[in-house]
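Heads up, one of the protein chains got dropped from this complex, but the rest are sitting where they should.
Should a chain be cited, it is by its letter among A and B, assigned in written order, with residues numbered from 1 in that chain.
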Amino acid sequence: MVTDRTAPVETATLAAEVEGLLEPAEADGVYRDTRECTSALLFLGLLLISPPTPRPKTDNR
Amino acid sequence: MAEQTQGAVPLSAVIADAATGVALALRGEGGPYALSGILRHNDALTPAAVRVLGADALAPYAMEHRGAPVGPEDEAVVRQALAAYPPGADASEVSRWTYRGLVEASHAFLPAGAQPWPAPPEAATGWVDSTPWPKLSHRVSQLAALALPKLAPGLAEQLTARTDDLSRGFVRAVRRRDWLQAAGLGRWLARLPDVAPTLGLDSGLAFVRQMGGADPRVALHVVAAQRFYGRGW
Partner (left out) sequence: MTGGRGDPGLLDRMVRGSLGWLDEARGFFRLPPNVTTDADPNLTLKPLGELAELTQLIGVLHPRDEIRQAARGLFAFAWNETRDGELFAELIHGEPFATYPVELYGTFAQAGLRHADADALVQTTTRLRGWRVAREDHTRTLNVLNAERRLGLRQHADFASVLALTGLGRLPEPWTLDRKSVYGVTHDVFHLTDWGRNRQRLSPEFAGYLRLWLPSWLDTWLEEEMWDLVGELLAVTACLPAAPFDPVAWQRLATAQAADGSVPEIGAAPSSGDPAEAFLACYHSTLVTAFAATLARIACDEAEAGPVAGDPALVGGRTPCESENAP
């Protein structure tokens, strides 16, 4: 094996790094949803109500 | 990513370069494969990189039609890695299994040299049955390099019983945009026999490659799934 005198020290340092790379902690989730280009159809929009419909003009307008 | 305090090139960059080289070889590009061709000889980081890549360092030798015979330097590098970074007495399952994977790959894919290869260390499988699926999935993704022909048959059999759970882990990982985890899981799922068709594993692997392929290890897992298990095209 080709080594030099610093190798044992480096190996000790590297051993911890190797373990870290073998088993990294799980990253936080990155959540990104499809953007809506239409009006902000709030999630509840699916439940019952239509997207805003044109309102009839009232007499007092 | 682990911090690198010494030297100009961090270990993670050495690993990334090597992963690129392995993936290239698995695609049948870049000429005959040799570990010595993708990792610098006499570099202190080389054994560490081989230990982290694990069985994947030898993955191109698992291909049926490879170009050149295995060079003697490769054997020396693997022996160096095995000698320098054995799992300790209190090592984690991942550390044990990845080490075991490198030993098994040496047995399977490298010619028997003058010296015998070390015996594969014992590695337990009890955790496969008992670990909740999100944690199981994360761990199995860290063992992606063992998803190679002939390696860890016992583990593969145990994991078969958790195929649906690992598939859920794939969904979870993609949703979290954890491409490395998704690729590692997808690679294992490519090896398992009974993945639910509704998962869409083939398009899922292709999607992960597109989204996360900037990480060479992601690309490597997807290419391995294609090369060895015909999934992800």
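Following the convention adopted for this analysis, contacts are C-beta pairs under 8 Å (C-beta built on N, C-alpha and C of every residue); 3 or more make two chains touch, one makes a residue touch a chain.
Bear in mind the structure is a predicted one, so any value in this text is a computation, not a measurement.
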Among listed residues B:F170, B:W188 or B:F228, the absent chain is touched only by B:F170
Tell me which of B:Q115, B:S130 or B:T198 is the one touching the absent chain. B:T198
Hey, which chain B residues sit against the chain that's not shown? 133-134, 164, 167-172, 174-176, 182, 196-204, 207, 230, 233
Listed in rising order, the chain A residues that touch the chain left out are 29, 31, 33-34, 36, 41-50, 52-53, 55-56, 58
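Basically, only the chains that are shown with their structure count from here on.
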Separation of chain A from chain B, taking each centre as the mean of its C-alpha atoms, in whole Å: 25
In the complex with chain B, residue positions of chain A that touch it: 1-2, 6-7, 10-11, 13-15, 17-24, 26-32
Which bits of chain B are touching chain A when the two form their complex? 1-6, 11-12, 15, 41-42, 44-45, 48, 51-52, 54, 76, 80, 84-85, 92, 94-95, 98, 138, 142, 175-178, 181
